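Missing here: one protein chain of the complex. Every other protein chain is in place.
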Amino acid sequence: MGVGNNASALVQGVYHYTQNVDFEDLQPNYQGILFPKLCGYKIQDIEFSVAFDVDSRKIGRDLGSAIFCPPNNYPRVFNEDIPTGAIVRPAPVLDGVPQCLTGMVSVSEDSNGVGSDDAELESFFNYCTAAVIDTNTSVLLNFLPSGSDQATRFFARVAAAARAAFVNCTPSPAVHDESILRLFEEAKTPLLGDDLESHFGSSLIHRTLLKALEQRGLEIVHSYQVNLGGNTDFLNLSHRSEAKKKSKMKAISTTASSERVNILPSGGFLPGLGDRKVGYFVIEGRGWLNMPVMLDVKLQVQDSSNAAGVIIDLIRIAQAGVDRGIAGDLPLSYYFKNPLSEKLSTEDALELVCEFDRGEDSQKLERVVHVAQANARH
Amino acid sequence: MGVGNNASALVQGVYHYTQNVDFEDLQPNYQGILFPKLCGYKIQDIEFSVAFDVDSRKIGRDLGSAIFCPPNNYPRVFNEDIPTGAIVRPAPVLDGVPQCLTGMVSVSEDSNGVGSDDAELESFFNYCTAAVIDTNTSVLLNFLPSGSDQATRFFARVAAAARAAFVNCTPSPAVHDESILRLFEEAKTPLLGDDLESHFGSSLIHRTLLKALEQRGLEIVHSYQVNLGGNTDFLNLSHRSEAKKKSKMKAISTTASSERVNILPSGGFLPGLGDRKVGYFVIEGRGWLNMPVMLDVKLQVQDSSNAAGVIIDLIRIAQAGVDRGIAGDLPLSYYFKNPLSEKLSTEDALELVCEFDRGEDSQKLERVVHVAQANARH
Amino acid sequence: MGVGNNASALVQGVYHYTQNVDFEDLQPNYQGILFPKLCGYKIQDIEFSVAFDVDSRKIGRDLGSAIFCPPNNYPRVFNEDIPTGAIVRPAPVLDGVPQCLTGMVSVSEDSNGVGSDDAELESFFNYCTAAVIDTNTSVLLNFLPSGSDQATRFFARVAAAARAAFVNCTPSPAVHDESILRLFEEAKTPLLGDDLESHFGSSLIHRTLLKALEQRGLEIVHSYQVNLGGNTDFLNLSHRSEAKKKSKMKAISTTASSERVNILPSGGFLPGLGDRKVGYFVIEGRGWLNMPVMLDVKLQVQDSSNAAGVIIDLIRIAQAGVDRGIAGDLPLSYYFKNPLSEKLSTEDALELVCEFDRGEDSQKLERVVHVAQANARH
Partner (left out) sequence: MGVGNNASALVQGVYHYTQNVDFEDLQPNYQGILFPKLCGYKIQDIEFSVAFDVDSRKIGRDLGSAIFCPPNNYPRVFNEDIPTGAIVRPAPVLDGVPQCLTGMVSVSEDSNGVGSDDAELESFFNYCTAAVIDTNTSVLLNFLPSGSDQATRFFARVAAAARAAFVNCTPSPAVHDESILRLFEEAKTPLLGDDLESHFGSSLIHRTLLKALEQRGLEIVHSYQVNLGGNTDFLNLSHRSEAKKKSKMKAISTTASSERVNILPSGGFLPGLGDRKVGYFVIEGRGWLNMPVMLDVKLQVQDSSNAAGVIIDLIRIAQAGVDRGIAGDLPLSYYFKNPLSEKLSTEDALELVCEFDRGEDSQKLERVVHVAQANARH
């Protein structure tokens, strides 16, 4: 759901690696691929089956063509459109298009006005669920814009009804919404979320450096993080930043009193950056004899590549969750800013993924699930 | 040994905390103090007993006055001299004063020319050993300039003869010199080294960020680290950088092929920086669909405060090593760039320190010691 | 008008230099003073006579005490209050207190509700005008928050009525408001504005670097400027940024097509910065054989010192304008982002100030005035 830059990076990337890379010889970390094979699946095992969007310019086209429609601005790596066979279907506009995006998004008539009437929404729900089932889709990826709480709930219900796994890449609550979580437990289908922690993003760097400072005994006096970008996600964020900020603060999870750490998820929309993202961080500390320690960091990434490199693992993990019959929260905090379970250290979180990859998830994961479920009840 | 900026930061800091801080209420990380109490010792339990230097302007003065003599340029926090009771004694100039420091260092007649004659050196050795024993000194700190291999060996022998612990803060080999290591094993006295990893320094940041990149699956294309400073250590390093570079590469210990990571221990001497140090780091990586990831970092620290905040722990650990009768290498890699044992992860290394603090060093540490000794034999 | 951080920097600075600096020996550029003597006036010739604010915590106090009231957060350099003799009087809240500042500003009853009634406003106008006249005030400084268009017009009318010079440090239109300009021409009193270009600020650096790039023949591909701060000006700006952005774009005045240059006057409010301001700039260019040129800049200043160092000149120039009977716009674009006349090059603008200082303003300045007035008519 949401045929934006993330979808573009994902579809172009899967096509690129399938065409150009011999996966037998693939070394870990080659061009950002952490696991050449994960839970038995390679990248070329992934097939795109169905897509949903509200923009009339995208609806009805093959996904591999729709990803190049404006306002998408992820770099076009392939001149030709990519034949995926997945057709983009209309999605309902439930949360409203943010005012700032008006003029950039061309909402289809099918999408608009949905929700004014319960019967109409129900009919849309049946349509989407049928599309998922008919295309044999086993994993649904939520790429909706930040703040799409209602649409997230709508599609989570679709996934549960179609018994497909649901990967919530947005800060909208899914695993943190008890009613949604229960739906997946009852459907015996895995639910993953909330809020994707991108490949190498601001939260990761900020958390890593704050922790390093604290582990050496330094006092944190003041720290901030400011993110800038030029895609619609940033434009949207500069207006709907509260959920994002909360999710980001959780991802930092430092012992430093939070009044000493400021996070601005979006310091502003800079159209010239396109799909690139820039993060600035400052950490001011105090050491021996009250002397200052200053750390200045600038991070530049291709925003949607940064997401796709993580999603490629989540698709395979979600599929394995389906294969293994996992019901409800699949608590791999390595990939999410705001997991239901506690935010583990990077080492421990990665170890958990490796165990899941080897199929040794029976004990430790179960325990984490248990704790997470207990958390969810409170 | 070596009454430079590190000694100045250490002496002024111990005086400052002893005067101004109530250690009963001290929180960890306050002004850079990781352990308010370590192995039973507080900061005010430290007494300065003896010092050695080659500079005629420092020799014969109280240590708390000598630390303010040129070319030292650590900030003067106290207007008055600090009464320590420790008198600076002459040390032998064994490795020669680097040409670049000529004119800045005023070598005493007592110090110069030593070594041309074995009998003279032996007599100097006896003098120094007597000074350590007569002052009841139990821990000797090696603050000599980079490249002082002979002087390091000389004072390590003095420490072993006087049965004092020896903390080698320099990149010159001490634990990595098998003959020295054996001396301490025979003297049943602890030896700690080599090459201090400062509080929050370039090696730590660089290692932390490279590891974070790798753990997320990104490919490292190119990375560099360049350090700038304005104290004599930097001037010296721009001429004697080989040992330092090797030690720094070990401290990075990344899986990235080393031809992709460049380290310049000293990119140049900038007198205007005084005792401040500036490190620039760049990491260029490659992620999903071959898209670039760029990380730009600038670190600014007070160089000698950065060292003193670590030395304050090492003094107490070394004293505990004496108390507990540890013989030879005391392998706490948390504090050294180039330990004899393997470089542990920050978490594991810190855990080892905490266990040592609690006195639970019987098993795990013994095992590390064992491995380290085995390494030393090869 | 507006007893905020700018007033604090100005009052403390005048006190500091008057106490500590011998102006006979003062070298240009010492601690940020461009002109030790300007138009015959030294810094200690400045006397504070009257002040206006809406905050009940400041009203009624001596200006030298009111500058330390919250939410002001410019550093307190002097422990004692500064005796200026100028009493802070109530000002009318005409533009409303921005919602974001509610809770931080404690509006006095005298100030609030003004404007609902013409008679009441007129009575307030008479009160303020009398205060200016009775205190023999010859220069009024407008330090109101960005977006205070009505209050700026109110106090400009007060100044004209009291025949005092008016220095408009804010982006609200004063010289750009033809009716205000005419008032000053008729009152034969100088008007200076609009929007202070601070001592060494984002606009200056950005303009300087863009111009340098263009002068060398490079193509500008993309450039941005993002400013961060922690004083109420920034909080206010993140909500009222339009006028500021326009004024800043004019201050850049590059030939680069404006769609290639993005300016964010406030990328966000970071309370931990206090009165410090951080600006980030990026310029991406293209050179020979289409190869990239990248420039990354970070500027850190004390926001209100940065303003006071310019205001100190403007006070003296405005007084000279009064002395010399200048009527209306005094077009010294060196000090303003958005002057009525064209934005001269730094060299030419500075030369004009030097000529004015020497009293040689008869010809060139007259011509600039003439052009400026012509502009104002269109």
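Each chain carries a letter (A, B and C) given by its place in the written order, and its residues are counted from 1.
The rule we apply is simple: contacts are C-beta pairs under 8 Å (C-beta built on N, C-alpha and C of every residue); 3 or more make two chains touch, one makes a residue touch a chain.
Computed from a prediction, not measured in an experiment: that's the story for all the values here.
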Visible chains in contact with the missing one: B, C
Hidden partner chain, touching residue among B:Asp296, B:Asp323 or B:Glu351: B:Asp296
Candidate in contact with the missing chain, chosen from A:Asp53, A:Asp296 or A:Asp313: A:Asp296
Contact partner of the left-out chain, one of C:Thr18, C:Ser56 or C:Thr346: C:Thr346
On chain C, residues whose C-beta touches the chain left out of the figure: 9, 12-13, 16, 28-35, 75, 77, 199-200, 204-205, 208-209, 212-220, 285-302, 305-306, 308-309, 312, 345-347, 350
Hidden partner interface residues of chain B, rising order: 222-224, 226, 228, 259-260, 262, 264, 267-268, 270-273, 278, 280, 282, 296, 298
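Definition applied: only the chains that are shown with their structure count from here on.
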Interchain centroid distance [CA atoms averaged], chain A/chain B, Å: 44
Intercentroid distance (Cα basis), chain C paired with chain B, Å: 51
Two or more partner chains touched - positions in chain A: 296, 298
